[in-house]
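One chain of protein is taken out of this complex; the other chains stay put.
Up next is subunit A:
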């Protein structure tokens, strides 16, 4: 029963989660507008959302090495972070200090992402309301 409620909200949960992450990445880009050699980052929202909905979130367990002998040393690799999937933005006007942040593009993306986050919140709110009215 509860898992049905969970499933009803799962898509929106993943979408909101990814929107938050993208907002953080874009905020970092804006913060580093003056840092030499900083490369602007972003990720493909649609493919990440598809992956999160179909296969769940990226695994967070440390990667283990295959040990075929008791004397092999087990070393935990770093957990595979979603940050690893971050892409680099291709600048249309490269700057001489190696920084690829383009403030106008970043600001537009940030505002767009914020708006879509709000839209998503509205949808979640409406969904919760309709579930509540069904429960009464």
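What we mean here is this: contacts are C-beta pairs under 8 Å (C-beta built on N, C-alpha and C of every residue); 3 or more make two chains touch, one makes a residue touch a chain; residues count from 1.
Operating definition for what follows: contacts and distances are computed from a predicted model.
**Student:** As a check of understanding, state which of "Flagellar basal-body rod protein FlgC", "Anaerobic sulfite reductase subunit C", "4Fe-4S ferredoxin" or "Branched-chain amino acid ABC transporter permease" is the UniProt name of the chain not shown.
**Tutor:** "Flagellar basal-body rod protein FlgC"
**Student:** Since one chain isn't shown, list which residues of subunit A touch it in the complete complex.
**Tutor:** With respect to the unshown chain, the touching residues of subunit A are 16-17, 20-21, 23-25, 27-28, 30-36, 38, 41, 57, 60, 78-79, 81-83, 86, 103, 107, 110-111, 114, 117-118, 121, 124-125, 128-129, 132.
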